[in-house]
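Left out: one protein chain. Kept in place: all the others.
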């Protein structure tokens, strides 16, 4: 397993879905950042199950506890360990899936890889619940980026089960609208249709997927360490750590395959003495390095693998095909809960690069007395 | 800069487009692999400029030289340094681009990031020529995967400027056809139309992009180190190191956003005593770990940034807008030359994971005398 | 800060002396290792304060709790988080040391480096208490080495305040004796004199240091990854993470500077069909790689920096010299408590290398049902 990410702002995730806790250690957070549980809890609440009618009915408190690295309200430079304790756990039904792996889940591959010793309860280490550790670390990264550089990160739902949100150019409007609807789209009209589709899928014992867009503004020029730590490389690596992501595209993305060079190349211009580009097909990144324009990317989220419809699978011990039915409380559409996770991964990558390139220094302020 | 990739099969790339050479060091290649320049040169030839009517007319020999790590025809376990010497270099025209950055290129971001000291000639470290170092290292990784595990990697063009190749299900047919046409598509009929479009773009002083698909067969079950070194994470990180890539999707990719869970989940079944899935929407990866099914992904390649049409840019020194015209010999469509590069990056990631998971041991054979 | 160590068996330490806890995450422990708190607690008890008349009188329970990575009595392949909760903490007296740094401690350097935000209570992250996290991780590494490879690691005190233990050649006698006396020397006669010296130093309000030797037997041939991850390199890096270590030497160590090549070179010979060396001046390592002979090294431990005698220091705020007196309960000689810490660091390095060289596989056993 490889449970650490980042080079200078480096996180190590631990914990299992139905174990004692889910946690994370951040190594490399600069000293002098004002930080408390209150900075982290709101982000966790946005990821929490049971937050609306279209998420799983499981109730998890997900109350963050900081165990180390913060003293008198500020980060000390020492590793920050944070965790949430697990509650409301029912593991009985998972034993079956050791022998009859759930389609679309890691039951089969994890069993093979770890010789049968993996904690299969609730998906164990492969549960979406592990992303709570990403959100805790991401909340710290976000605060660091905001306090030192005024960087802003916003993700929002732009497609659900084929229903596309209307394109909104005004980023401030996106920010304003996104938390107004549980589906987390900025297009409030279309939101209702998306929600209906989710409820319909749930009623059918099925699930649906969607597309999330992420926009980062106020990015300093020069982040990204080519050729192998380009911003695209490091963002995509981080994003694919989120279960259910199957694709990512930056800027114009897959559309570039149908564009001419003369259309796709973003023309340089001056605005208020600063060099900008007139369009942003590059998604704010040239040569793997931030241009100062907004970083934009979109990711594809698959429909939740856990559905209550009967499914075909195999019994490993009996070496034959069989049927499987998953009970319980699962999100019919994970997209809205994935939104804060996408923001968190993005924040971690950018904080890491900002420290690597030293636009965030190792000590962000000095104590005066 | 961050010019190393991989954990156990670790490459370090060096060199510039118009410097003395482009090279690579591989650290961690197991000992006992039969290897010589003859194993590497054919892959370089597939990437080489001037190989067909639709690639740049620049002639570069790109003759590989192994400097270390191979003795008596076998790898020794020591680092393998390989390089190609640069020739046919004309750097005079690039000085202009220091002040007037080319749209779609890294001229602007590199200048900002390195304080003006970057080698701008031919794009320097940001040139597509740097991918020759990927291909040299990739050739070693491929041989290792093939000799020890019989893994096979094939990439092919599936779309050019909006023209889609016909979907071919039979992987062996893809392999058979792909090198028959300079556009590297397996659909030989559509190939001609794609080539025409490329030539037309060139005649217009413009360029076009496309989509490449990569298919890997015979992958052992269990490769991938979740949660942060999943196969998707590490493949995407490697692929985005190739200049011009703007998107990647695995298996059903962005289509998952429009599928139901019951459609997207691949049903498990038995075939010849082995557990397979009936479909492969997952692209051979579940929970970040290989399932044994073919690994499949698609990537979007942007139209070549260098076009001969006049373009709008700025003069940095004069702080005003200006026009720019790029002369010289550039690929009107980089897609076919990117095909072997995509295979190379994939090979490196899989070799790295195969060593990490120890299905390729540190010594692949022992000398008998 | 850099709080991770190891490449494949990788630990991340967290926690502070007077914070909530001291803990560690192990990433990369193979699955299938039988493990519980009972495997770890005995090692912690050997490090625990208050265990004998010659250690600090502070009482700390140091009860280990495993938070993740173990399921049904076996490691799962997921990260193992373990911690001890802090108790019996009195932080009031430490506030003074922010302004008047204690000689021999990190008060001054930590304050400078972290801008004054470091948790200074009890030395914070620089306390010897942090080595509890090493011991927890080391206990897992030891069990892994013992269960899979039968590797045995023994450290023992060979010098205290200038009093040398008698040289004992028989390693099994060392193992047998070392825990019989609180000073942890195998020479039971000299032990009494050493203990007297420690008590005398304590009575004087002073402290003394000493030398520890570590011996590892049953090491497989071939561990060590030259040129930069030689066994000497990685062991020394790990050992110098223990506060108070000021020197390390392998095999004949500093004595080699006075030997001829013909004396120092260990002659090869055969014994029971195996290649051994007649002497072991190399300390079981040639070219950075284990020879199969016992690995031996010695380390110098400085006298405890905390003494109750008055000391000269400065007031940073007043920019002048001043006096300082440290109260409280400190070890007059840290050497015996460092013995299990030395073993732990050694175990971690060797487990890491055994996994890297794959003599310990990623899955050490497969579940049968």
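Quick notes on this one:
For clarity, chains are labelled A, B and C in written order, and residue numbers in each chain start from 1.
FYI, contacts are C-beta pairs under 8 Å (C-beta built on N, C-alpha and C of every residue); 3 or more make two chains touch, one makes a residue touch a chain.
Only a predicted model underlies this, so the values are computations on that prediction, with no experimental measurement involved.
Summary of contacts with the chain left out: across C:31, C:313 or C:346, the touching residue is C:313.
Only one of the listed residues, C:43, C:187 or C:225, touches the absent chain: C:225. Within the entire complex, the positions of subunit A that touch the omitted partner chain are 7, 357-358, 361-362. Remark: the residues of subunit C touching the chain excluded from display are 1-5, 13, 101, 103-106, 108-110, 112-113, 125-126, 130, 159-162, 201, 204, 206-211, 221-222, 224-230, 232-234, 236-238, 240-241, 243, 245-270, 273, 275, 277-278, 282-283, 286-291, 300-307, 309, 311-314, 316, 319-321, 357. Within the complete assembly, residues 1-4, 10, 12-16, 19-21, 23, 25, 27-28, 31-32, 67-69, 71, 74-81, 83, 113-119, 121, 124-125, 317, 363, 365-367, 369 of subunit B touch the chain that is not shown.
One rule holds for everything that comes next: only the chains that are shown with their structure count from here on.
With centres taken as mean Cα positions, subunit C sits 46 Å from subunit B.
The distance from the centre of subunit A to the centre of subunit C, with each centre set as the mean of the Cα atoms, comes to 39 Å. The centroid of the Cα atoms in subunit A and the matching centroid in subunit B are 27 Å apart.
Touching two or more other chains at once are residues 1-4, 13, 113, 125 of subunit A.
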